[in-house]
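Every protein chain except one is present and positioned as in the full complex.
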Amino acid sequence: MSIPILEVVDLHASYGRIEVLRGVDLTIPKGAVMALLGPNGGGKSTLTKIISGQKAPTSGHVHLAGVNLRDAAPEDLARVGLCTVPEGRSVFPNLTVEENLTLMSYAGVPAEAVLETAFAYFPRLLERRKQLAGTMSGGEQQMLAMSRALASDPALLLLDELSMGLAPLIVDELYETVAQIAQSGVSILCIEQFARTALRVSDYAAVMTGGRIVATGEPEEIMATMSDVILGGAA
Amino acid sequence: MSHADAALDRGDALLRVEDVVVQFGGVTAVNHASFVAAAGVITGLIGPNGAGKTTCFNVITGLQRPTSGTIRFRGRNVTRMPVNRRAKRGMGRTFQRLEAFGSLTVRENVRVAHDIHAGLLGLVRPAKADVDGLLERVGIAAYAEERADSIPTGTARLLELARCLAGDPQLLLLDEPSSGQDESETDAFGELLKELAAEGRGIVMVEHDMDLVMSVCDEIHVLDFGTIIASGPPSMIRNDPAVQKAYLGYSDAEDPDSSDHTLTDLPAVETTQQIPVVTS
Partner (left out) sequence: MSSFLAYTIFGLFSGAAYAIAASGLVLTYTTTRVFNIAHGAFGMVLSYLFWDFSVKQGLPIWLSLVLVLFVVAPAIGWFIARFVAKGLGEAPVSVSLVVTVGLLVGCIGFATQVYKPEARTVLPFFPETSFSLGETNITAHQVITILASIAVAVGLYLLLNRTRIGTAMRASVDNPELLKLFGGKPEAVATLSWMIGISLAGLGGILLVSTVGLDTYSLTLLVINAYAAAMLGRLKSLPLTFLGAMGLGLLSSYAPVYLPQEGLIGSVDNVVPALFLFIVIVAMPQAQLRIGQVKGIVSAPLPSLPKALGWGAALLVFVALLSGTASEANLLLVGTAATYAIVMLSLVLLTGYGGHVSLAQFTFAGVGALTYAKLDEPNLYGLLVSALVAAGVGALVALPVLRLTGLYLALSTLAFAAIMDKMLFQADFAFGFNGTLPAERLSILGMSITSTSGYVFVMAAFFVLMAFALLLVRRGVIGRMLIAMRDSPAACGTLGLDMRWFRVGLFAASAGMAGLAGGLYAGLRQSVGAAEFQFFNSLPLLLLAVVLGVTSVTGAALGGTGLMLLYNYPDAQGLLFILIAVGAVLLGRNPNGLAIYLFRLGNWLQGRLGPVLLSRLPALPADDERPASRNDDSVVEEDETTVTSTVVAGRPAGEPREVPAHVAR
């Protein structure tokens, strides 16, 4: 078996005295799409922050394609192929669409190629290339954010709450893009509140609550046990 | 007819949010939202993350100017009224991102609120008894001497509630008051809310804990993508297809077992994100 693209081993993390991750173990095989679900305050966002290098764990390890990420800076991780789309609008509102796309070339793909890919997938961005990103609708902004995932051909794509604040139809559209990216062989960790949408595009799913992964498995299994987990996990 | 409708029929609508729109650049955070909150009634405001709930609160309290729309509070248009005057009129709120006075103790926090409410009278009347009573009431008297930036989140939320109550508000706007509390604390909190409503206060609550919302709210408004997509008593909201859609995120009937899952089954959502308040 090949080396998993992401391996999280006994990860602990805390904010001040409050421990939010209490020994997280998670493995994503190369080329797989993993949905990470779970209730409020379960530690999902903290986990993304640690994988992307934005927060240091108190103990435990994260391996990306077999390499330990200890003390790696987020900008360095981004340059070696970890593409993180954080929750909220992950575009620069006061830059034009084109300028946003130009900055995506920091991940290693030339700017022209980024522009080409983005405009090919989302013709609407081409129409608005000179518009400030902050003046576009939420869905268009999220398309722009997804362009980075599309164009940079990452080793691992981290998607945090892609659907937040968006109308269901637009969410569907975005998830079609996620499916396309997945088909091109990119490994994806997809954190979602919209359980069902995320499960539809994923190969595996995990449920996180109370700072631990409490269930992993095929999407169908997880869906079936989801309500138990959530109700049980509320305590 | 729901409890709230009955209250409204008696004409005691405390708060009317009328056709409020808030835009940040091209993003519409609140889109023609209208709802009413009555005295003595607990109104729930729920919806997925980023649906515009906190922005609604900011508009109601005056921290955010709406792009258009009107806020009426106790029969008066307060849309252009400054934050502090709305508070003096009887509006109190807590914050999703805590706004406790970190370098003061818990008791001092409440005391400041008491002093602000008392105005000049506060200079002659000792506030200690009232303050301790409030701390007792919300159940944080044990923390009275702790600095507010050193107490757990759940406790800090109760502190914000106590601070708010020091001003004896008629309308309480609570932004995710139960997050950071455990199950037993949440139960006690639900009881406290019911008591407060029984005193005749109107309560509007943004909350992700569906058990709490369903058990204490008399009336629920569901906000999605900045728009109110459903309103009604818990029993109605629980089975509303539009609500299911908003939470589950599928847009057609392709999913066969959708009816198996009701709102209480849902994963509650992360609470760390908030639409930033930007200069309009």
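All chains are identified by letter, namely A and B, in their written order; residue positions are counted from 1 within each chain.
Rule of thumb we're sticking to: contacts are C-beta pairs under 8 Å (C-beta built on N, C-alpha and C of every residue); 3 or more make two chains touch, one makes a residue touch a chain.
Everything numeric in this text was worked out from a predicted model, so none of it was measured.
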{"item": "Displayed partners of the chain not shown (whole complex)", "value": "A, B"}
{"item": "Residue in contact with the excluded chain [from A:5, A:20, A:36 or A:104]", "value": "A:104"}
{"item": "Selected from B:102, B:200 or B:241 as touching the chain missing from the view", "value": "B:102"}
{"item": "Which residue of B:32, B:72, B:88 or B:238 touches the chain not shown here", "value": "B:88"}
{"item": "Touch residues of chain B, complete complex, unshown partner", "value": "58, 61-64, 82-88, 91-93, 95, 97-105, 107-109, 111-113, 115-117, 122-123, 128, 145-149, 156, 160, 163-164, 166-167, 274, 277-279"}
{"item": "Absent-chain interface as seen on chain A, which is shown", "value": "52-54, 73-75, 78-79, 84-86, 90-95, 99, 102-108, 111, 148"}
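Basically, only the chains that are shown with their structure count from here on.
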{"item": "Gap in Å, rounded to a whole number, between the CA centres of chain B and chain A", "value": "30"}
{"item": "Residue ranges of chain A in contact with chain B within the complex", "value": "18, 37-41, 44-45, 87-89, 93, 132, 134-138, 140-141, 161, 163-169, 171-172, 193-197, 226-227, 230-231, 234-235"}
{"item": "Residues on chain B engaged by chain A in the complex (per definition of touch)", "value": "24-29, 48-52, 152-153, 179-180, 182-183, 208-209, 211, 224-225, 245-251, 255, 261, 264-273, 275"}
